[in-house]
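In what follows, a structure is listed as C-alpha cells, so that the remarks can point back to it.
A single protein chain has been omitted from the complex, and every remaining protein chain is retained in its original position.
Showing subunit A:
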Amino acid sequence: MAVAAWQGCARLSWWRVRPAALFASRRGYSTMPVDDTINGLNEEQKQMRQTVFRFLQQHLAPKAREIDQTNEFKDLREFWKQLGHLGVLGITVPAQYGGSGLGFLDHVVVMEEISRASASVGLSYGAHSNLCVNQLVRNGNETQKEKYLPKLISGEHIGALAMSEPSAGSDVVSMKLKAEKKGDYYILNGTKFWITNGPDADVLIVYAKTDMSAVPVSRGITAFIVEKGMPGFSTSQKLDKLGMRGSNTCELIFENCKVPVSNVLGHLNKGVYVLMSGLDLERLVLAGGPLGIMQAVLDHTIPYLHVREAFGQKIGHFQLMQGKMADMYTRLTTSRQYVYNVAKACDEGHHTPKDCAGVILYAAESATQVALDGIQCLGGNGYINDFPMGRFLRDAKLYEIGAGTSEIRRLVIGRAFNEAFK
C-alpha cells in the first residue's frame, strides 16, 4: 500500500533533514572541522561560515564531480539565484543597493567555502561577486549602480570582467581592443580571451583602448560596462581547460560593438586605475579559492588515512604520513592567517598591493603543494578519478596563473620594495 511504502521511507530517513544529506553521508564523505577561533573570526563570521558551509555541502558538493567531468554546470542559473537569496552575491555592496554591506574578510570566508565544495564554481563566484560586482560598487556612478547591481545581487544576472587578450595576459596594458567614439556611442573592435563566465555573463566590465597614442600606454585605457545582447558583441565556444572545468571560460568577440557613452565606468582614459586597484582586491578575495581547495584536500585525506590499513595498522599512524598531515595542515593554516589578516586590514581601509599580491602568491603555491601531497597520501586511489584528489590539483594550479601569474606577483612585491628605496 502506498502508505506503507511511504512509512518505510520515513523510517529510513527519519532523522535526516534533507534527502541530499542522506546521499552525502552514504558516500562516507565527512569534513574536517575548521578552528575559527584560531582564525580570528568573530561570532557572526563563525555562524556565517557554518550556514554557508551547510548550504554548499548539501547543494553543491554532491554535484562537483559531475560539473568537472562534463565541463558544465547545468543548474548554474538556479544555483545563482539560491546564492543571491543567501546574500552572498553582493557581500561588499552597501545595503541601499540590496547588498549585504559586509567586508572583505566575510567575502574571503564565503569564497573559501564555495571553493571547498567546488573550486570551479568558486572561481565563477569570485569573478561575479568581486571582479564584476565589486568593481561596479567602487567605480560606478549612481545610475549605473542602480541599473546593474540589483539583478547581479539577486542572481538573475551573472557578471564577468574582461581584460586579458590572446596576446596580452601579463602585459595587460598592451591590450588591442579598440574603442572609438562615434556620437553617443563607443564602437568596440577586437577580442578578449580567458574570460571567466564569458559564455554565461549578462553584464561584463570590459577594458578597451580609447587612446592608442597615449604616453605612457596605460593612460589610454577605459573601462566599459557591456551587456549581453548589445549589437556586435558575441562569444565563441567554451575553452576545454585542464582544471576549473565547469567554470565556463571563453573568447569575447567585439565587431563594431556599440556601447553607449553612459556605460563608461569611471573616467575616460583613467581605466588603468580601475584595473590596477581592482586587481589588488581581486587577488585578496580570490586567495580564498586556494584556501578552500586546501581545506577540501584535508577533508578527504585525513579521514582516508585513518581508514586505509597497511602492515596491520591505519596508515595515518605511520610517521611519514603524520609528517604529510602536519605539512598540509600548517601550509593551510599559515596561508589562512595571512589572507585573513590582510583582509581584515583592507576592511579597516589599509590596503597594500604588496600584501594583496603576497597572499595569493603564497596561498596558490601552497595549494598546489597540498594538493600534490593529497594525491600522494591516497596512493593509487589518489590517481583515479573516482576520488577528487586529481580535480583538486588541476583546480589548484589555476591560482598560480590567473589573477596575475606568480611571476607577476613576485614582481609587484619586489618593485614595492624598490620603490621604498628610490
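Simple rule for what comes next: contacts are C-beta pairs under 8 Å (C-beta built on N, C-alpha and C of every residue); 3 or more make two chains touch, one makes a residue touch a chain; residues count from 1.
Just so we're on the same page, contacts and distances are computed from a predicted model.
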item	value
Chain not present in the shown complex, as UniProt names it (candidates "Cell division cycle associated 4", "AP-3 complex subunit mu-1 isoform X3", "Prenyltransferase alpha-alpha toroid domain-containing protein" or "Electron transfer flavoprotein subunit beta")	"Electron transfer flavoprotein subunit beta"
Candidates A:30, A:96, A:170 or A:236 - the one touching the absent chain	A:30
Given A:51, A:154, A:277 or A:405, the one touching the chain that is not displayed	A:51
Which residue of A:43, A:184 or A:419 touches the chain not shown here	A:43
Where the missing chain touches subunit A, by residue	3, 7, 10, 13-18, 21, 24-25, 30-31, 33, 43-44, 47-48, 50-51, 54-55, 85-88, 91, 95, 100-102, 106
